[in-house]
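Note that one protein chain is taken out, while the other chains of the complex remain in position.
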């Protein structure tokens, strides 16, 4: 048989244009491809450009979810849907329109608003998936993590590392809502998840202002020598007072002419494990950013995806060509390699979580500018 | 509105069975769920068990591809389909029936048979995706990796770490086929891939018996002090003579009463980066196993998936309940957490590649028995 | 020549007792040993037990220096000896009697009382040697570390990592004294020291309550993303308020029945680098310990030496058989492998610095109980 030659090449991504086959050749090729399919095989040459694009071409799209939409929907489900064993949590996920049929904010990250009515309880369970809560408003819920009661208050980041039993209970007569972030899509894609139900009764109803782990670990640079060893970060709560003070100091230092900010007018902290100095969670990076009034950030892009929530202030964010006016509580998704820019007249605080540790661990990290 | 209570719980994975709603409640719920959808939101409580199963429930299934099927199909495409720019490689992927529409052996691993006819060339490119070749039979092709010509011979493992330019050319008058392994599904899922075409002309037509990197690095325990630093393993070729000798020694030591084997009758080596002692590739583990005649391995399962190819001998492998009689060249996929057992009367050598380094890096590794 | 045989062996450490040589043999041996000496050689067999003892046999001895002796001597030198370029510092070292002729507290650690009179300045220099200051009483001196002014106050630990320019100045009309700790003996033994004089004028006379590095880094678990990278700990000041709070919390948790203390009644923190979570200094471990009233610690010993200073309270310490009644400001040296026990009726806070990181880095660490 004559082998068909003369593959044409285009400038950007050549497709294997082949000399027009004869009818006989066409029939043989059809038979070959049918035999491939019957044998559970698939040729690379017809799919190469899609499988291995010249740069990331995410299916996930830039997307904005407004707090003014999310919160009322969560409140309505608070009226209609009980929280309890089986469903486990009254959490409503952000579903990226580019990933139809899946409740995923990005290909690796799950983000949801969780709502707990007055005196309600969400039962104990644990799972491989890494989780955190971030509180944009409200207070009064305690989350018990391995039996250690952790208060949830505005601006706090609360961790639930993988395989830590956790449960929530609202100690007040008003509802409370917050954001959950997890690596559910990543763990699902990797077929790596284990899940266990805990006891049906709360481990404790204590409501201390500080959890035991904070009392041991939330002292700057001080390691408690006798503290138990833990596989994940022993510090489960990062309080707003510390985060706020750190960001304030960076901008003050900038005003005094000293280094410390990420770029002019842009302060930021990363939440870390004090026992290892690495990211607070093994698969999710968590950060708080603060923009001074009248700041425009540089445009950057990174491999990997992220979700941001505006914590305070307002501004305009441009994600991969989409332009969003954002205010407190609004969330948006940034797909891999999508350019990102912030502008603010009044100043802006924003919480970010991303899958960066995954890429760094696997040697897949890249950013622009480098 | 009355909140519907009394969620029922089943023994294994309770589903949130709710007291039968009234028609009015049903209508309100329908409106809520419709509003969720309109807002690009999705409730957790209806999907929790599927999103977070009690143990891995992979979509990928155990699957066997026989060499006696693969090779003739590859040879037919050698007659019908040119290899050239655009398609880049005459590679035909193993497509797991559990992952329909995708040419993936498992959710993270791509495996293919690549076929190069007499005097053919596969053009230069590079990409983020990590790759290797393993040769079950034949010789005569050289792969040039960053301009360093690497001979491909039976039993050899040849690496192409991420972003290394590579090209292949058959220096003989007979065809050659081998197995390609890549992390295409993982990199695709992570939207992390970059791809670049290289020059259209071969970097070199040299056919040395040893590549330059082997001459520098393939000396046991010896680091060449003046060798250039590289981001990935500098040793690109692991020769069968060394692999065979290592496996032979393990079984001899076992016969002499000394430790060294994995389990009775089961020798194994892992291919590692001599500059770091870590896995030879950052996202793919590569190993060669040898079973003595009349050996039955313990049944094990690990989180993460793998593909095996029988290199020599014959036996029976049981994967997640499927039982395959296998012989030289046959490949099979092992999904996450699927139990795996080997039996052989005549002895068996088998090459394995898996995504284990991903799970270890992310703290998601688990095995049974632990 | 007849070879002399019959080496006798004793139970604990046999010495090579040799059959009585003849006069002729004796003469030949004498000639051999003289020829060794002439050739700059030395036999092992006559010195083996001394060179390689069965357990550490330090030349350094347990030793106590009382603050009531040290401080007046330092004050007298304040009257008699200027501080200035060349001598550089008015520091008086603790000289272990077991290491005659050397101003070393232990074989690896240098400890001194430094005294700065009203308005005095100690000029800028930098060196390979790692240093810290610990303040047992007083305040009013600022140490400028690479131009960053760091207040020194009671209970504070202040770092000067290797090759950081530093200078001190007393901003008050009263003198101030504190403890310096350095790895001078280690660096001297290793012939690894470099030293440079800095400018003769103070870099700054600013007297901020917090140094710039504290403002960036002294927030628990929060990494300032834009902060400059540093080879050593970026946090140069560990304030007593944090140390005290951490120790208080550990004892409160113990009283509540939760883990966190080192042993009953014994709380302790280690000062760490927040950017790496490792020891604050690369060659010196620094810790603060607190004993509850009526506490007796277990007796422990470690390979490596340490110096302790009582910060507050009183008690009895037993070091390698020596028993010292100690009070605020007293310092004592603990040689390698010497058993150490504390007893206190009234409670005791004590600062410890040791060479532990050296042993851990080199695989030489050992402790008892293990």
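Order of writing sets the chain letters: A, B and C. Residues in each chain are counted from 1.
Going forward, a contact is a pair of C-beta atoms (placed from the backbone, for glycine too) under 8 Å apart; a residue touches a chain by one contact, two chains touch by 3 or more.
The structure displayed is predicted, hence computed values, not measured ones.
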I'd like to know which visible chains would be in contact with the absent chain if the whole complex were considered. B, C
Any idea which of C:42, C:255 or C:298 touches the chain not displayed? C:42
Which of B:89, B:125 or B:212 touches the missing chain? It is B:212
Which listed residue (B:46, B:172, B:272 or B:341) would be found touching the missing chain in the intact complex? B:272
In the full complex, which residues of chain B touch the absent chain? 212, 215-228, 233, 235, 238, 242-243, 245-246, 249-250, 252-253, 258-263, 266-277, 280, 287
Those residues of chain C that touch the unshown chain are 1, 3-10, 13-18, 25, 28-29, 32, 35-36, 39-49, 51-58, 60, 63, 65, 69-70, 73, 76-77, 79-97, 103, 107-108, 110, 112, 117, 127-129, 162, 184, 187-197, 231-232, 282-283, 303-305, 335-337, 355, 357-359, 361-364, 366
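Rule of thumb we're sticking to: only the chains that are shown with their structure count from here on.
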Please list the single chain whose C-alpha centre lies closest to the global protein C-alpha centre. A
Please identify which chain has its centre, taken as the mean of its CA atoms, farthest from the centre of chain C. B
At which residue positions does chain B touch at least two other chains? none
